[in-house]
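Not every chain is included here, but those present sit where they belong.
Chains here go by letter, A and B, matching the order in which they are written, and residues are numbered from 1 within each.
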C-alpha cells in the first residue's frame, strides 16, 4: 500500500484483406474485409505493482472493422475484452468480459489460430467470450495450470438462468502442450444447457508442429455432435505453411456434419507486419450449411480464399 | 500566438464488483457489474499554454461497462464529458457536453460520491450532465467561486424549449465547504420546467468529515419534493468508513417519499487501486419505488450490497 508504478500500454492490430467466397446460396462474393487473419483491434492495458507480489491489472480491447470503420462484436466498445483484476503468487483473479477457457484452447491448437479461411471455428463449436465473469487463472505449477470462470446470468429471481461456466486444465513443457477445456451455458429458464468439452494437444517437432483437437458438444434441446481437428504448422524461412483438416461429426441423426480442408501461408515482413493467404473448402452433409469464414466474419459459401496484410502495433 | 506546449493525458478508471440486490419485484439479483464505486471510464485530456495567462483545454471521456464491454450513457462515445475551452485569469469558458453544477455539488457532499450502494442519487433528484452547453467557471476569489452553465434546447423556432440552465456559488476554505447550486430544464414546449436547488456543506473535523445536503425540487407538471442528506466519512488507516442517511420528502400528496440508510468501506491498496464494500437499505413510502443502485446502474430492489475493486490509471 505504498507508492506504486502504473504502466499504460496502447496496442493493436490492423488487418485487411481481399476475400473470395464461393458456393453461397446468393452467389459468389468478393470483398475487402477486416480482420481476416486476426480481428482488428485497439487495446489499452496496464499493470500496477502493489507491492508484496500483488499487482492490479486491466485490459480494455476494442474490436473494429477496417473496411467500414464500424465496431465489431455487435457494437460493443470493448467487445473483445474488458476486465480488471488482481494478480499474485496464487494466480490471477479478474472481473469483466473475458475469453472462455474453451475458446482459448481452440485458438491454441488451431494452426490458423481461429483466423483466415481455415479457421477451425468454421465447424468447431465454441463460445469466444463470456460477460459478467469472474475468472481465476492459476500460475504455472511445473507445467500444470488451470482456469476457472463463472459468468453470472443476471436474471432476477433465477440465479441459474443464462449463467455460464468455463474451466480448463493443462500441461505445457518444452515442445508438448496438452489441455482439456469445458464450457457450459444454461438456457434462459435454467432448466437446460449447452455444454462443450475440448481436448487439445500440440507437439513441436522443430521442423513442424502438429496439433490435435477433439470436441464433444451437447446443445440445449438435445443436439449432439463431435469435432475433430488435425493441424500442422511448418516454418519456411520468414514464413509458415499452415494446414488443417476439421470434421464436424453429427450424432443427432440430422445428417448435419461437415469436413473442412484448409491451407494457408503467412509471410513476415517484420516482427510486427505480415502478409497472408489462405484457402478452405468445406464439404457439407445434406443437412448442414457450414461456411468458410475468417477471424471476423462467418463467410457466405463453402469455399473461401484470402489474401491480405496484418500489422501489429 | 507564439510557440506553444500541448500535453495529452490518457487516464481512466476500471471498476468491477459483485452486486447483490434484494427486494425487487422480479426477485433477487446477483450480478457482476461495472462502475460500482465510480463509473468505468477512459479519458483523453489536454492543455495548451497559449501565453499571456491563456490556455486551451479539452476533455473527452468515454464511459463503458467492464462487465459487458458496452458503452455507457446510452451508447455515446464520450458520454461522460466532451468539451473544449479557454482558461485564463478570469476563469474557464468551455463548450460541449458537461457536468451540471447541481450534480457536481451532490457528488461533493455525498460521502459515497454518487457511487456504491449508498449513492445519494438513489433518492436525491439531480441531472448529471447537459448537452450543447456553454459553461463559465470563475477562479477562486479568496475561497469564493461560482459556475454558470447554459445548454441550448436546439428546437427550431423555439429558443426556450428544452434548454437547461445551471448555476452554483460556493465558499471553500480550510476544513469548510458551503455551496448552493441550481438546475432548471425547460420542457419540450418551453411553457413548463423542472427545477432543483441544492444547498450543501461539508466540514472536515480531522477525525471525520461531516456533510449535509438539502434539495428543493419542482418537477414539470407540479411535482414537489425535498431531499435531505446527512453524511459522514471516517478515515481508518489505509481506508475510510462512509455512512449516510438520505430522505426524499414528497410534498405532492402522492406519498412517494423514502428513507435510505447506507454504510460503506473503501480500502486503498495503493494510491490508485482500492477495494470497496457497501450496503444500503431504502424504506419506500407506499407510493414510491426507489431502488438501491450504484455509480452506473439504478438497481432493482430496496436493498443492495456491493463488493469490488477500482483501479485508476
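Quick note on the criterion: a contact is a pair of C-beta atoms (placed from the backbone, for glycine too) under 8 Å apart; a residue touches a chain by one contact, two chains touch by 3 or more.
From a predicted model like this one, the values you see are computed outputs, not experimental measurements.
Chemist: Given 2 shown copies, how many make up the whole thing?
Modeler: So the full homo-oligomer, as given in this file, consists of 3 copies.
Note that only the chains that are shown with their structure count from here on.
Chemist: Just send me the rotation angle from a CA overlay of chain A on chain B, rounded to the nearest 5 degrees.
Modeler: Between chain A and chain B the superposing rotation measures out at 120 degrees.
Chemist: With chain centres taken as the means of their Cα atoms, state the distance from chain A to chain B in Å.
Modeler: 39
Chemist: In their shared complex, at which residues does chain B touch chain A?
Modeler: That would be residues 10, 12, 14-18, 21, 24, 26-34, 42, 62, 64-71, 75, 77, 238, 268-273, 300, 308-311, 313 of chain B.
Chemist: Mind listing the chain A positions that touch chain B in their complex?
Modeler: Listed in rising order, the residues are 1-4, 6, 8, 10, 44, 46, 48, 50-51, 54, 56, 58, 60, 73, 75-86, 95-97, 131-134, 151-152, 154-159.
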